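Before we start, here is the structure in question, set down as structure tokens.
All protein chains of the complex are present and in place, except for one that has been dropped.
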Amino acid sequence: MRLPQLLYGRIFMRTKAMLTSPASIPFLETSAPVLKKSPEGKRLVREFLTRPGLIGVKRGMVSFYNEATGEKYPATVLEIDQVEVVHNKTLSKDGYIAAQVGYGFKVKNQTKSLLGHYATAKVSPKEKLVEFQLREESQLLPVGTQLKADLFEIGQLVDVQGVTKGKGFAGVMKRWGFSGLPASHGVSLAHRSAGSTGQNTSPARVLPGKKMAGRMGAIHNTIKNLEVLDCSAENGYIVVKGHVSGPKGSYVKIQDAKSTLRP
Amino acid sequence: MFNPLRIVNRICVKAPLQLQRFQSGLAPAKKMVVYEPLPKLRQGKSLMLYIKEAQYKKFDPNGTKRKILDKSNPEKLRSGDVVRIVYKEQSPVVGAVIAINKSGLGTSLLLRNMITGVGVEFHVPVFSPMVERIDIVRRPAKYKGRTKHYYIRNTRLDVGDLESSIGVKRKV
């Protein structure tokens, strides 16, 4: 038996040689395919969290010993203070699903619109707001929920996102690790130079993405798969193994490690 | 996992002065509602101080290790002393202190010894849970004028075979 064919959105079956009137072809309404680059298509491909994470403040580093084995690790202390869900973004209204989470308490220099935003959520004004995008609306938490440091268990892996220290306008040796030019053999005033940036007449231009001197640092950076060594909801802190981007006192996003969410 | 919604008290904060003046002829300025913050953690104590104290309590409950490193202690550990590090599981280590690197819970001693004619140096983390105690075996007659004794390496000032010298002393 021949299978029905899909042609320009219409389904019809040709059983014998015949001329078919276009009007006689029965229409079957099919939904438009999801385009890869549309917002919905991107949502299907993208990795999302299953629950919101935390905002923390990097407070410094300590030595951490494993009591059982005696192993010693460098560890970073992150403070978790007054972290609450301020707002929930939904697919119908905002086009994406996200939990807006706030950190700390700050009244000075708040705009009236933001004060109103906090008042509707019935939470105190916050120092810092961040969003955690989620896959489903059922994963959102009610507005005003307080998130504590025991959201993460000891031993689990987390991703920590921070803003790296700014280094200002840096040369290629510092920024990209170029070797520079020789110290002698006729080199003058160009010991830390990049050297050549490309070819001659062809292509007669510098190719895009060429590594050059420029602003270094002060970019978002995620350190993946950090182990939680210690956490206390009562005293408001998380200790993670290893280092976290940014100076002391900078805000960091802490969330479940995406590698652990993959099947 | 999460706490239920908490009950908050309403307090009113005055609108900015300029805004009030501008609106004085018209309607009264709208007062913004600001909710009270959550109670302070650790009675407002600095987190790093809190963690440091908690860690000291955990890894040095008696305070003996802190006491031996304390500046005000007249019998404190100094560079030039010969110490024996007693471990919980492995055999003890003997060496002369040639440097003390102080950094809170990461504090370590640099010990030097001659074992079978070869100079051996150990960095020993003082607050490691594997280190049971630190015994001061011998103190020099006169301390050197420096705290870091790196310069004694492979000179006539170098430490000898400390284990055998201590062993002889014990027999007498």
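As written, the chains take the letters A and B, and residue 1 is the first residue of each chain.
To be clear about the criterion, contacts are C-beta pairs under 8 Å (C-beta built on N, C-alpha and C of every residue); 3 or more make two chains touch, one makes a residue touch a chain.
Keep in mind that, in the parts below, contacts and distances are computed from a predicted model.
*Asks:* Looking at UniProt, which of "Large ribosomal subunit protein uL14m", "Exosome complex component RRP4", "Urease accessory protein-like protein" or "WD repeat-containing protein 55 homolog" names the chain we cannot see?
*Replies:* Missing chain, UniProt protein name: "Large ribosomal subunit protein uL14m".
*Asks:* For the chain not shown, which residue from B:Val93, B:Val137, B:Ile152 or B:Ile166 touches it across the whole complex?
*Replies:* Hidden-chain contact among the options goes to B:Val93.
*Asks:* If the missing chain were put back, which residues of chain B would it touch?
*Replies:* 93, 106, 108, 115-125, 128, 130, 153-154
*Asks:* Could you please point out the chain A residues that touch the chain left off the display?
*Replies:* Against the left-out chain, chain A lists 63, 65, 69-72.
The working rule: only the chains that are shown with their structure count from here on.
*Asks:* Calculate how many whole Å lie between the centre of chain A and the centre of chain B, each centre taken as the average of the chain's C-alpha atoms.
*Replies:* 35
*Asks:* Which part of chain B faces chain A closely enough to touch in the complex?
*Replies:* Within the complex, chain B contacts chain A at residues 1-3, 5-6, 8, 13, 32-38, 41-42, 47-48, 50-52, 55, 58-59, 103-106, 125, 127-130.
*Asks:* Which stretch or stretches of chain A touch chain B in the complex?
*Replies:* It comes out as residues 59-60, 62-63, 65-67, 70, 72, 77, 79, 81-82, 84, 105, 107, 112, 115-116, 118-119, 122-125, 141-142, 144-148, 150-151, 234-237, 239.
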